[in-house]
Each structure stands twice: as C-alpha cells, then as structure tokens.
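Notes to accompany the following structure.
One protein chain omitted, others in place.
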Amino acid sequence: MAPLSRHRAILLAYGAMIALLLVTSIFSPGFLSPGHLRSIVVLAAFIGIVALGQTFVIIGGGIDLSVPWVLNSAAVLMTLFAAGQDAPLLWIVPLLLAAGALVGAVNGIGIAVFGVPPIIMTLAVNVILQGGILVYTGGSPAAAAPPLIQYLAVGRIGVVPVIGVVWLVLALLASLVLSRTAFGRQLYAVGTSATVATFSGLPTLRTAIAGYTLSGFTAALAGMLLTGYSGQAYLGMGDPYLFTSIAAVAIGGASILGGSGHYIGTIAGAFVLTILTGLLPALNLSNGALLIVYGAVILVTVSVSSDAFADLFAFVRRRRAAG
Amino acid sequence: AEGKTYKIYLSNNFVGNDWRQQMIRIAELAAKKAPLAGRVDLKVENVETTVQAQINSLNNIIRAKPDAILIDAGSDTALNPTIEKACAAGIVVVSFDQVVTAPCAYALESDWDRIPALMAEWMAKELGGKGKVFIDRGLAGAPISARLQEGYEKVLKNHPGIEVIGYYNGEYALGPEQAGVASLLAAHPEVDGILTQGYGSGAIKALQDAGRKVVPVTAFSYNVTGVTCAETEGAKCILGSNPGYLGAEAIKLAVDVLDGKKPADRHVLVYADFLATDEFKSELYPDAKVQKIALGTNAWKDRPPGLTLPISPDWMEVTAEEAAGN
Amino acid sequence: MTLAARSEPVAADVRPRAARDWTALVVDRAPFLVACAMLLILLGIYSTLQRDVFTLEELNLDTTASLTLLLAATGQTIVLVRGGIDLSIGGMISLGTVIAGTQFGEDPANAALWAVIILAIGVGAGVANGLLISVLRLQPFLVTLATWSILGGTALVILPSDGGSIPSGWTWFGNTGFGGLSTSVWILAALVLFWLWFRATRLGIAIRATGSNERSAYLSGVSLTAVNCATYGLSGLFSALAALYLVTQTGTGSPTVGNGYILNTVAAAVIGGVSLFGGRGGLASTIVGAFILTIIGNLVFVLSISSYWQPIASGVILLAAVLASSLAEKSARRGGM
C-alpha cells in the first residue's frame, strides 16, 4: 500500500498535467503543435532545474528562498566573464557552479549547524547576494550569452530541444539519487524526523547541508542556461523562480514540511505551472481575471491529486464493485 | 539661494533592474558634475519594493529635514499622505519616472501620451493600415502599463484594418516577454506586428525561435533592442524612450525650484528622441524627433544590453561608460 | 510478576518538587529572549546615531511604521502556531484596500458598513481556506497560494492600478492619537490584550495543540475542521484589519500592495522565535520580530550607508540578529538538559 500511495500523488500530478494540456488545446489549437510543445519543454526545464535543488531541500525539511539571486548572480557573472565567447566557459561554468554550491553550503551551515531558521537564512542570503552583485557589477554586463549556452538553451537535436535532453539527464540523476542512493535515503529520513535520523546515526547535518548545496548548484546552472534563452543576462531574471520552484515541488506531491515527495512529481509540477502561464494569454482575460483563473486551476489541479479525492474515488469504486 | 548647497534625498523603491541602476548612476553623476557640481549633497535611499518600506524610508528622510526629496515611487497614490507631510514640513518634493498624484509634489516624467501614440502610428504605417497585432500589457497593477496599453489602442482604433488578436504581460523583463509572445504565437499562426512595452528583443527572439518571419515591433530604447533591430535581417522597429537620466532631471528641477525658479506647472514632461530602423515623420506629433538607429552612434554592440538610450540630457554630458558604470 | 509488598504510600516520590521550572522557562524562551536583547542592542546603536530614540515620539513613529505588518503578522502567527502557512494574506490585504478605496466614499456610515464587509470577506476567505485544507486534506501552502491568486485577481478586477480614495475621517483616525500616544500604539495595545486573552481561550489552546501534535489534538476531541476554519478565518480577519489600517497610511486602494506582506509576516514571526513547525511561539515574538525589521530599516538609514550597500547591510544585520538567538537557543538547550 505504501508504494501505491506514494506514487499516487505523482501519477495524479501527471494526470493533471495532461488534462491541462488537453483543455488548453481546446482554447488554442496551436498548443499541441510540436513547436509549442517544444517551447513548453524549454520553459518548464528552467523551472524544473531550479526546482530540482528545491525538491531536495524541501524533502530534507527546509526551504530555499535564495534561488532568485543565486540564479541571477550566476547569469550575470557568466556573461560578464565569458564576454560572448565559448572557450572561457571551460573554467567559468565549473567555477560558477561551485560558487552556487558554496552559497548553498553557507545556507546549509547557517541552518543546520547554527540553527538559523531556513526562511530567514536564505532570505537574508538572497538580499545580500542581490546587493553584492549590484555593487560588483553595477548592472547587467555587456556581453551576450556565449553561443554554446544559447545552443544548450534553445538549440535542438532534430525535433528535440537540447535543454530537454539536459533536463532529462538531470532528472534521471536526481531520481536515481533520491530513490537509489544512501544519500537519498538519508535525506528523506532527516526531513521526516531529524531526531530519529540523529538517533539512527545518520549524518544529519551533512545531509541537510548537501541539500542546500545542491540547490545552490542547480540555481546557478539554471541561471547560466537562462541567459541562453534570452540571449543575455538581466537583473531580476531570477525573481519568477522563487514561488514557482516551491510551487512545482508542492504540486508534485511533496509536503512542504519535509520527508516526502519526489523529483518525478516536481517535473509534473513544473509542466503544470508552465502550461498554466502559457494558457492564460490565449484566454484573452484581464490581468485580474487571469489571476482568478490561475488560482482556480491550481485549486482544481491539486484537489484532484489530493488524498481525499483519491479516497472518494476508491470509495465510489468499492461501492460500484459491491453492486 | 543661488549658489547654496542643497541637501537632497532620492528615494528609490526598486533596485532590481538595469534602468534603475542607470538612473541612480546618472543622478549621482549629476550631483558631482557641471553644471550642478557643488550644488547638491545627494543621498540615495533604496528600499525594498513594498509601499510600506518606502513610506518608512520617507518618514526617516523627512525627519532629517532635507531641502528636497526626489521620489521614484512604488505607487502613484499610496505615498500621497506621506508626501503631503513632507510638503507641509517645507520640503520640496519632486516625483519622477513613476510619479505621484499628490498636488504638492512636482511630477517629472516622460510624455506617456506621445510615446505610445507615436509608436502605434508608426506601426499602422508599417502595416499599411491592415494586419493582426499582439499588445504587451506590461505589469499587472502598474499605472504606466495601463497608460501605454490604452495609448496604443487609442491610435489603433483609427485603423479599422488592424486587429488586436492577443495580449501578454511582458513585465518589463526579457524572459516574460519572450515566453508571453511564444505562447501567443502557438495560438495564433498569423501575426503582423507586436507592440511591446519592454525590450522588444524578447519578442523578436520568440519569433525567430518559432521559425516565424520577423514582424514590425515597437519597444523601448534599450541598447539590446537597438542592436537587435539594427542587426536582424528584415527587422523593423521603433523605440520610445523613457530616459535613464530622469533622476538627474529631477535633481535639476529641485535645484531650480529651491533657487526660486519654479516651473509654471507641477507636471514637467521630458521628451527624449525616438529611435527607429528607418526615417519616420509623425503626423500626430510633428515636433517629435526620430533618430535612425546606427550602430556605434546610438546603439553599441559592446555595451550593456540594458543600457537605456539616449544617455545624456541636453544640459549635461554623460558618456556611455559613465552610464553603464564600467 | 510478584511485586514487593510495600506499605508506604506509593505516590510519594523522591524527586524534588519543582513548583515552577525556571530553567525550562528560560531555555524554552531562549530565542525570544535573545530576540528581545537583539532589539535592545539595535535600539542602543540607533540611539547613538539618532537623538531621542527612547521617547514616546519614536515609539509612535515606529509603531505606525510597523502596525500594518503587525496586524497581518498576528494572523500569520496564529496560522504558524497551528502548523500551517497563509499566503493568501497577500491577496486579502490588496483586496481590502481596493474595496476601501472604491467603496468607502465620503459618508462615514457607508465607510463603516464597508469596513465591516471587508472584515467579513476576510473571515469568509479564511474559513474557505480552512475548509479546503480540512475537507480535501490539501497542503495549506497550495490552498493559500491559490486563494492568494484569486483574492489578488479580484482586487485587480475591481481596480487595475492604485487609486480610489479614503475619506479624510478614516485617515485622520489612523494618524491621530490621544494621551500622547498615536492610534497605532493604542491599536498595538489592544492587539496585545487580545492576544493575552485569546491564547488562554479554549480555541487558542486548541490551535496551539493542533499545531503541536495534530493526531493528539484529534484524539483529545478537537474538530480539525473547526480549528482550521477558525485559524484561517482569524488570519483573514487580521489581514482585513491590516488593510483597513494600511489605507489610513496610503489613503488609497492598491491592488498589489498585499504581496509584500507574505514573506515579511513569516519573517517577523520567525525572527522572534515562532516555529514554522507549529506549537511554539506567540504574538510577543512577532511584535519583537516586526520591530527588529523596522529598526533595521531606521538603522540603515541613519548609518548613511551608500545606496548599493544598503540591502547588504540590512541582510547582514538581520542575519546577525537571528544568528545570535539561534546560538543562544542551542547553548541554552545544551546546558539545560
């Protein structure tokens, strides 16, 4: 029963995603065109990559509000250092990924070792990073994103977007780590109960810190890739990813309080959010009406994937079976 | 009071985009450079984006009893009670860029009637009075967004052949513009023009990504837009300008007022040149100057994409390096 | 099993009788106590740079600056103590100001009527949150994310951008005072009284209990549905109150103004020691947290930090303040076991 109920939330998130896609295509037939599906994959990939680290952090019982400016900093610094050239990426990308991871580690240490509440720690780090990057660069750098980054973000192999492939690889790795590694097992344990994890001899601190480190890493990665989408870095590019990265995780079935969820669910969450934002312009509604629809659709989507709904469903089926 | 040094605070409610960075840089420059050098002791107060934070900051500023306060406001009305307090304390208040409605405050801004009207006029001409367009609605809740949208629509109404087939929220950022246009393109196989409120280059990129031909685009005068329009095969653009030197203009206005040279009206409009890929002469605004985009002159490949054009007000020289901060 | 036959009263115990457990009291409140100390330290630094900090005038100013946040954060505190989170605060505050801005008019009776309607909408929206959370057993985060959007959207439908106006009587009330204290201080005092009362009511206890251990609360006879409706209903009520106070400061309806309060209400509560996992903390924590945020703003102003460094400075001060209380809690815990 456990595996079933564990996967149920995820399956239903995918159900919601497909339903949303079909409904959307009624409003605008072009939605299911290969070109548009590709553009959905590309946009979802950015949310998905930021939400990858966020998934780990949330499963571990925390939350990372520093993703906007980790992302933005990596984007700005990458274009600044690379000056439009591919060659320097060889050192820039590893350097900035490491820097993102380092910021994440600082978050993790503040939270796990010093006991600062995650919300405050990561919020403060976000503000400090924002200020830091403004002091350091005074704005967005001049250069366009290097061609290689642009290729990764918007290029395609046949009909398949390159970033879709990148995302798929990351998703497989993340799923593997969560389901099949010692670290994944420990992360769930720490998020479920830090006390029990400690009494069980798990490296509680290290595990929590690793989650934040990964989040810093994926936010930095997403930031660099995102420059390839817009062709450049700009200030504020990380802002939309604060709530979307958390919402994707939650829609994907994870509890915000930790210990449950899976990246496979988050992927559906990223798609749901992307399809929703894409659906709305097509509806031609006012800004206000748009938000109302957005809220309503989220409610319906998550209700359909809720336990209560599933119970009701099971109940009806049992009734039916009983005659 | 001519020759005196005035203590002036600039209250800015948002730091997270390139425009505001440039605005602050040029304002700080204006305080140091001729003709205002020595005339102002400028302090810039940046606050987080909430109205409450700006109110609190303004209250702190009022307690410091400056000669003038310059405000790039987070709301056109919500700061009014606080601003009235400042006025009552004898402080000169100049709101600029995102201006306020408080009658006691000067409001220095671009001519938001002229900009969208002229750009829509240009679009109608490009389309020969016939075609389907998308319109950018800017940012939900921002007063300027509605004015731009309405400005576009008002002029387009005079061209019955032009049909608005879709709206998106560009949010004055590249990503949302690109994503918004991309979604609309999926729904609408045909589009002949896009009226943006933002960079415009995001719209062009979305067209290219979708494998569509590049259609005429209206946008704002960012360096990236100028460069993209100049370099993109077949691109037609017109760029309206909300110049990054508005902060400096506000300083100048405040100094003038403190010196006793009050403008006739509390509303002060700033007119900056348009940029376009071709020559364009407006019938609606015959005085309006439209520069032709020329790389190296008014758009630079090696300068920050977010640089707002034009760079200098006519009373002060600002180099591109100074504006870009590097 | 054979128990030793014993004659002495079994209830007697060798353990020393602990009438009031002072160590435990201090240890449990370490984060709050240190937050108080941090607030005093910040005020101390502030007073070296700004004259007349420890005056009624300063109290009035800082309370006025903090009160909207505090009102909204009172609701958020109740929700956090319940072990939930309320993002819909953002939408409710916006909607409240928009209705006030568009409907109050100049007639005081009409304004009063609409004020009551706004409060009712706040309660109604909150109860809806509570019902969705209980009946569909959904995560508070997702439910209130959706209702935030719906309420905020409604605000934008009514008023696409800031505007409308508040009768002068209403704004006058918000900005006057008596007995040397501003309206905001009186409201704060009322808020404190409310809390002292509320936390000792059956509902107040049940909310804390449910946040502390939902299963135990349920087994003890708590209706989770009722508790959730009350919790989020109160949060909606306080958001509406925050909106009604906010318009006395802004004099206008603002359809997106509430969004800035979502994270700040949580931050204010958490800085003062409210736990995100429920059961622990209270309004005292939140008040200290909100004032810390306000004083940090003042401090950064009087420190005359160059503009680019301002956000860095406020982040660092905040972190330092919270770090101190976290470390204090850690060491208190270690020493006091």
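Each chain gets a letter, A, B and C, in the order it is written, and its residues are counted from 1.
Throughout what follows, contacts are C-beta pairs under 8 Å (C-beta built on N, C-alpha and C of every residue); 3 or more make two chains touch, one makes a residue touch a chain.
By our rule, contacts and distances are computed from a predicted model.
**Student:** If you had to name the missing chain as UniProt does, which of "ABC transmembrane type-1 domain-containing protein", "Sulfur oxidation c-type cytochrome SoxX", "Ribose transport system ATP-binding protein" or "Inner-membrane translocator" would it be?
**Tutor:** "Ribose transport system ATP-binding protein"
**Student:** List the neighbours, among the chains on screen, of the chain that has been left out.
**Tutor:** A, C
**Student:** Of A:Phe27, A:Tyr136, A:Phe199 or A:Phe315, which sits in contact with the chain we cannot see?
**Tutor:** Final answer for the missing-chain contact: A:Phe199.
**Student:** Provide the residue numbers of chain C that touch the chain removed from this figure.
**Tutor:** Touching the missing chain: residues 1-4, 6, 9-15, 17-21, 24, 28, 197, 200-202, 205-206, 208-209, 211-213, 215-223, 279-280, 334-337.
**Student:** For chain A, which residues lie in contact with the unshown chain of the complex?
**Tutor:** Interface with the chain not displayed, on the chain A side: 1-3, 180-183, 185-186, 188-189, 192-193, 195-203, 259-260.
Quick note on the criterion: only the chains that are shown with their structure count from here on.
**Student:** Select the category (line, ring, star, complete, other) that matches the graph of chains linked by touching.
**Tutor:** complete
**Student:** Relative to chain C, which chain has the most distant C-alpha mean position?
**Tutor:** Looking at centroid distances, B is the chain farthest away.
**Student:** Between chain A and chain C, what is the gap in Å from one C-alpha centre to the other?
**Tutor:** Chain centres of chain A and chain C, defined by C-alpha means, are spaced 29 Å apart.
**Student:** Averaged over CA atoms, how far is the centre of chain B from the centre of chain C? Could you give it in whole Å?
**Tutor:** 38
**Student:** What residues in chain C touch two or more of the other chains?
**Tutor:** 156, 160, 255, 308, 310-311
**Student:** Specify, in ascending order, the residues of chain A that touch 2 or more different other chains.
**Tutor:** 130, 134, 138, 287-288, 290-291
**Student:** Mind listing the chain A positions that touch chain B in their complex?
**Tutor:** That would be residues 27-31, 33, 35-36, 39, 43, 130, 134, 137-142, 144, 154, 226, 229-232, 234-237, 239-240, 277-279, 281-282, 284, 287-288, 290-291 of chain A.
**Student:** Can you list the residues on chain B that touch chain A in the complex?
**Tutor:** So the residues of chain B in touch with chain A come to 15-18, 21-22, 25, 137, 140-141, 166-169, 173-176, 178-180, 182-189, 201-202, 205, 209-211, 224, 302-306, 324-326.
**Student:** How about chain C: which of its residues touch chain B in the complex?
**Tutor:** 61, 65, 68-69, 156, 160-163, 165, 171, 175, 246, 249-252, 254-257, 260-261, 264, 294, 297-298, 301-302, 304, 306-308, 310-311
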